[in-house]
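Below you will find the structure I want to go over with you.
Left out: one protein chain. Kept in place: all the others.
Note that the chains take the letters A, B and C in the order they are written out, and that residue 1 is the start of every chain.
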Amino acid sequence: MKTVAIVGASGYVGGELLRLLLMHPEVEVKVATSQQHAGEYVFKAHPNLKGFTSMRFSMDTPEEAASKVDIVFMAVPHGSSIEHVPEMSEMGVKIVDMSADFRFRNQADYPVWYGWEHPAPDLLQKFVYGMPELHRKELKSARFISVPGCIASSSIYSIAPLAKAGFLDGVVVIDAKIGSSGSGNKPSMATHFSERYNSVRIYSPSGHRHIGEIEQELSIISGTKVKVTMSAHSINMVRGILTTSSVFVEREPKIQNIWNAYRTMYGEEPFVRFIMDPSGVYKYPDPKLVVGSNFIDLGFAIDRHVKRIVAIGSIDNLIKGAAGNAIQSMNIMEGFDEKEGLMMSPMRLV
Amino acid sequence: MKTVAIVGASGYVGGELLRLLLMHPEVEVKVATSQQHAGEYVFKAHPNLKGFTSMRFSMDTPEEAASKVDIVFMAVPHGSSIEHVPEMSEMGVKIVDMSADFRFRNQADYPVWYGWEHPAPDLLQKFVYGMPELHRKELKSARFISVPGCIASSSIYSIAPLAKAGFLDGVVVIDAKIGSSGSGNKPSMATHFSERYNSVRIYSPSGHRHIGEIEQELSIISGTKVKVTMSAHSINMVRGILTTSSVFVEREPKIQNIWNAYRTMYGEEPFVRFIMDPSGVYKYPDPKLVVGSNFIDLGFAIDRHVKRIVAIGSIDNLIKGAAGNAIQSMNIMEGFDEKEGLMMSPMRLV
Amino acid sequence: MKTVAIVGASGYVGGELLRLLLMHPEVEVKVATSQQHAGEYVFKAHPNLKGFTSMRFSMDTPEEAASKVDIVFMAVPHGSSIEHVPEMSEMGVKIVDMSADFRFRNQADYPVWYGWEHPAPDLLQKFVYGMPELHRKELKSARFISVPGCIASSSIYSIAPLAKAGFLDGVVVIDAKIGSSGSGNKPSMATHFSERYNSVRIYSPSGHRHIGEIEQELSIISGTKVKVTMSAHSINMVRGILTTSSVFVEREPKIQNIWNAYRTMYGEEPFVRFIMDPSGVYKYPDPKLVVGSNFIDLGFAIDRHVKRIVAIGSIDNLIKGAAGNAIQSMNIMEGFDEKEGLMMSPMRLV
Partner (left out) sequence: MKTVAIVGASGYVGGELLRLLLMHPEVEVKVATSQQHAGEYVFKAHPNLKGFTSMRFSMDTPEEAASKVDIVFMAVPHGSSIEHVPEMSEMGVKIVDMSADFRFRNQADYPVWYGWEHPAPDLLQKFVYGMPELHRKELKSARFISVPGCIASSSIYSIAPLAKAGFLDGVVVIDAKIGSSGSGNKPSMATHFSERYNSVRIYSPSGHRHIGEIEQELSIISGTKVKVTMSAHSINMVRGILTTSSVFVEREPKIQNIWNAYRTMYGEEPFVRFIMDPSGVYKYPDPKLVVGSNFIDLGFAIDRHVKRIVAIGSIDNLIKGAAGNAIQSMNIMEGFDEKEGLMMSPMRLV
């Protein structure tokens, strides 16, 4: 039994970590911090958890939290982890960071994608990118984990097999659709229900910060420098991501070669499913099929008109795109059964 | 380890039973029948279950299914159970019926609410109404269980404490709001997305068939003949029920007496929560807080203007309103831990 | 051609007045004030209006606005109109007030429903309640109009014929369902999309302030003191109201008598429709059928189980529940064709 703390537990990602870790048989949640809600019951901020816990938010600093447990989950905004992790990393505690502050291997990517110089570049090499299916071996000996961005997760999972198999002959163009939970719990006019309902908002036509992570991982996998771009849209739902990625190829591939690429990489993975059903209602991955679960659903199509492979991925952004990958990575790091605490079935209907 | 069959496993209620029973540690799902999908993988009809099971639908008759297992769940339309249950009841199998065919204790209620004479009135006394919090003792020795209707569940749970405490001085008026999953999986113009989206449809302004069950149970609890009416609405969501019930009282009650009524009845219940938070976003029960779980959330308000208690209940219609109550009732009948297989936390956001 | 000003034109009701009045052939919008957006193009706050107008918000005080036009629409919060109207009422301008500050005929209702004493009770008698179908004659000679509350509108329209015909034998119980636009444009955690989506929120189980208006109008119509109560719910949509009202009767009425009551009152009304189609998808009024229009759709059902008439009404809360009734009332006051500027057809699908 390991003890864990969640720093920033009143946000949506923190709340999802709390929900899943409270039910995890191998860990005990000892600390859940919230500056805003310190002293309150956690079910005040997360009323879904009423009946599950009588825990309260603490006002511990990240360092205080770290001093009390075996593993700290940092569910704080980008730029905030970096203020605490360097000190915490000296304390013997293991760290699972949900922010972007340790996702890049190369410190030069920070000015490009986040606009600031990384103040602790040496630490970057000590973090493992928390994508279990691609970094399982490193995770086994990791002490520090940096959990991928949500859109990055769906994108990398769906394109990685093509990268590995050498299908990436040009720029990869990703179109991402995401629910509102991806933009956090801070109210604004843009997230006001009357404005947000029924809208299709292209909030990032270009320059999305997850592009950096995606290029990093696909370049590692393919062994060449991969160029990626993305347009990201908020759509009329709360949870879920669908990424539709255009992979341009010089020669039209055989469908079985693509299947082989996916099967080789993911054939034994417990949380990867292929949704390819030409006769059903759900012919390809759809957020509706994964919400509430730790699955990444994958599919693809071949576009003969322009020599393009369409790689499709879908996840619950708060689970496989955040808390689920974090816990799965922790399970590997700790030597637990990798599936522990994560085998929720998605609902038939949401 | 008991073996179970689900008859009618391709519908929404059948699918939810399947999903929950596949994860239940004390039972093994041996048979899942579907006339329409016989021979297909269950994940073809329920793609959410991909990765959980490689089971196929069988074409067994209900009687054949009954001959192979310890417990049969009948997830078939009203009027269909009655065609099979009399024979099955002689076979030694235990039966959990999701239809309305055995919900009334009094055969005279069938012509009134369903328009047909009950062909096996003797069987009615052998069925226990599958509402664990109200019939736990009878369920322990039950062999046949009749699971309440979904709107009836929310209504009865929320009004029962008031009935028990003697607060029902007049007609009870229920306003029900329910998601689309309550009307099943058969496409029609009325359920066509373009027509159904954003609509608020009063599909039953009066005469809803669940009224009969509600009167039956409230009359039992209060010890007097209770009169109930209801208007039922389909609203813009898939899962969930909210019932808002007007209970008229002759004298304005003290709030602490109402609290006492609820606490006395449900204080120790694992699946009953009180949602009463004057300062939060969720001041009263809301389907958003229970979707995906087996909780019934309860709350109330006092209306001083007209001497009325407003009793509020909310459930996931497919879980606490159907499959969850069925499994909880089975757990009691079988002597399992009552919570087994049902302690899913609702999600923070749906 | 009359000139008009809209005070508080950046809110949702103000924006709807602006949209409709910009297209009205008999008026010219000269002033649209906004404290927050003064100086900006109106299409900055109301981007739907891009291409219709190059008008800007002014920072005029209500009194300044009143000095420049023939008619002022006050689209300001409750308690704000009362600070300006007394002075404005001396200036010769006509006033259409959207707030609740002049809706009651009886000053004693203000402490009961709004918690404050009315500072200008003499003015109350000079205002006409802006419900054209019930107060057409008074509106013809009005100078000051007080536009009904949105839920009050749907409720009064649907119950008035029954009140007139003597069917109100007991308390009237209204269940109201309303979209998010009814709660204005101020962001908060309660209206944050991730929280508000898919929720069914009973925001006022009892004591809703519109009850006062409804009782006032139904009492006038019926000639007796009518007692009303209400539970009001926010549901998963932006525009629209459905009210389901339980009218208890001592003797079960004949259906033709109810039809007569509705036809007598509304038979010739251009903006009242009866939606009663036993064979169609839309059997009763549904917000989906009125959104974008000035219609009030009405229907009813008889409940033989408890001697109850269910009176159903549906409107677009921003049009027939606010801006539409305001303009229709103004049309009457000014001697324009009553339908001018208001004959938009609702869309087939929203």
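We take it that contacts are C-beta pairs under 8 Å (C-beta built on N, C-alpha and C of every residue); 3 or more make two chains touch, one makes a residue touch a chain.
The structure presented is a predicted model; accordingly, all values stated were derived computationally and were not measured.
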**Item:** Touch with the omitted chain, as defined above, among C:19, C:84 or C:192
**Value:** C:19
**Message:** Tell me which of A:133, A:195 or A:217 is the one touching the absent chain.
**Reply:** A:195
**Request:** Kindly state which of the options A:9, A:242 or A:323 is in contact with the chain not pictured.
**Result:** A:242
**Message:** Using the touch definition from the top, which of B:125, B:188, B:224 or B:264 touches the missing chain?
**Reply:** B:188
**Prompt:** Residues on chain C that touch the omitted chain in the whole complex?
**Reply:** 12, 15-16, 19, 22-23, 44, 46-52, 181, 238-239, 270-271, 273, 275, 277, 280-282, 289, 291-293, 295, 318, 343-350
**Prompt:** If you put the missing chain back, which residues of chain A would it touch?
**Reply:** 171, 173, 175, 177, 189-190, 194-195, 198-203, 205-207, 211, 227, 229, 231, 233, 235-237, 240, 242, 244, 246, 248, 281-288, 291, 301-306, 308, 310, 312, 314, 349-350
**Prompt:** Which chain B residues would touch the chain omitted from the figure, given the whole complex?
**Reply:** 12, 179-181, 185-189, 191-198, 237-238
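Here is the rule we use: only the chains that are shown with their structure count from here on.
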**Prompt:** Taking each chain's centre as the mean position of its Cα atoms, how many Å separate chain A from chain C?
**Reply:** 47
**Message:** Using mean CA coordinates as chain centres, what's the gap between chain B and chain C in Å?
**Reply:** 38
**Asked** Which chain C residues reach two or more other chains?
**Response** 189, 194-195, 198, 237
